[in-house]
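One structure is given here, and the rest of the page talks about it.
With one protein chain removed, the remaining protein chains of the complex are shown where they sit.
After this line comes chain A, so read on.
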Amino acid sequence: MTSTFRTTVRTNLAKPEVRANFYRAMDGLMTRRLDQFPDKAELERLRTQSMAIRANALSKLPELLETLEANLTRNGIQVHWAETTDQANQIVLSILQKHNAKSIIKGKSMVSEEMGLNHFLEALGIEALESDLGEFIIQLDHEAPSHIIMPAIHKNRIQIAKLFHEKFPDIPYTEDVDELTQMARRILRDKFYATTVGLSGVNFMVAETGTLCLVENEGNGRMSTTAPSVHIAVTGIEKVVESLSDVPPLLSILTRSATGQPITTYFNMISGPRKPGEKDGPEEVHLVLLDNGRSNIYSDPELLATLRCIRCGACINHCPVYVRIGGHSYGTVYPGPIGSILEPQKAGLDVHGELAQASTLCGACSEVCPVRIPIPSILNRLRYDGVRRDTANTNTVGSGKRRTLSEAATWKTWAWAATHPTIYHAGSSLATHFKGMLPTNLGAWTTVRSAPKLAESTLHQQVKNLGVDHE
């Protein structure tokens, strides 16, 4: 049976324009990242330091979350907890209802994508407008992001120009990037002016000071968190760090790994709503802490490393699979290598377990990961969890659900034959003798490759002929 994932991959591989857009973008991103780390030794030290900062934070996650909550509350930020995306959506809705808000303006937030917040609100007649330029573009086209930091990377300038002209026919057609950007600025500025509730994600939460940090270039994050009278931040529980001094190294490696920038235009540190006497800033700041499977991932020492991720997207930018199939093929919120380990763990191996198979295990992702997440090892672990028979010692959702009788029987037979020399020798000898009768069509493998041919004689025979005494 052909899965949805395989069907989507096939469809997207047949779109040369989209493939070219990805190739061009990823080539540029890889070069720019490399340029930011001229000193290889410094890069490795910074990766080790960043890994340690994240591992340290995770090693005391419950305590840090409690400290964070206490300090945020002391600073006047209201903290909400959600076990599921449904709960998180309801929390956002209740804040909107309290303020009679019929619209919300959003800075870039992958967790809100995870929540399906826009669809949830729109079904209730509440407008959710994306203000990050890339998110704004794909929202116009009713699409999901195809990359976690560059959501519209699958589109080129001409496609975007046509889209703008179709959606805003009163504005003259242009393919000029500056003019397109200024169009979006004018449209969104009116929205920032008029909307009373803004929403953002969070890059780091500092337990020590009760501070929410946001990394961005455009100012959509600053606008969404400053101009409206209410700011709602949504984030996963894993984004906490212990102290403010943990932030500079992480910020440095995040921006350099992601887009090859030494720093982004804005780094926004929010530690409270408007204080008495201050003339602007939101009157209320809310933080929604979302679990959505993260505490389950936390319970496994091997899979825990997944939660170190700082969402830089470097693994995506360097993945030979991602660059060919594109972000939309994954059918998940997070694509690429990080998506291939995170999504199966969140949704279950029965739902997205196939993503863990869509990798050559080339290791490019773990080579560039700024916090040294061993993505190939975790992919292997998830492959094993998917087909294991004994699921007693794993909490991975959907363990054993990808096990098929035929595959299990094949490997069992192989193991039995390989551990019985007489049978093995007889089998390999038979296969060599009748190699002409072996099938040349081996399913998906032979659609793009020739079927492997057996040698004239078995390895054992060749070794024997050479006169090597195996005893």
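Basically, a residue touches a chain if its C-beta (ideal position, glycine included) is under 8 Å from a C-beta of that chain, and two chains touch if they have at least 3 such contacts; residues count from 1.
Operating definition for what follows: contacts and distances are computed from a predicted model.
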Per UniProt, and picking from "Lactate utilization protein", "Ferredoxin reductase", "Glutaredoxin" or "Phosphate transport system permease protein", the hidden chain is "Lactate utilization protein"
Please identify which residue in A:30, A:52 or A:454 touches the non-displayed chain.
A:52
Selected from A:92, A:227, A:379 or A:397 as touching the chain missing from the view:
A:227
For a quick check of understanding: of A:262, A:439 or A:467, which residue touches the chain that isn't displayed?
A:262
Option from A:245, A:360 or A:413 whose C-beta touches the chain left out
A:245
Sort through A:28, A:320 or A:421 and give me the one touching the missing partner chain.
A:28
Could you tell me which of A:119, A:185 or A:420 touches the chain that is not displayed?
A:185
Which positions on chain A touch the chain that was left off?
21, 24-25, 28, 42-49, 51-53, 55-56, 58-62, 65-66, 75, 80-83, 87, 90-91, 131-134, 137, 150-153, 155-157, 160, 177-178, 180-182, 184-185, 188-189, 192-193, 208-211, 217-220, 222-223, 226-227, 229, 237, 243-249, 251-252, 259, 262-275, 277-281, 289, 291, 295-296, 298-299, 301, 304-305, 372
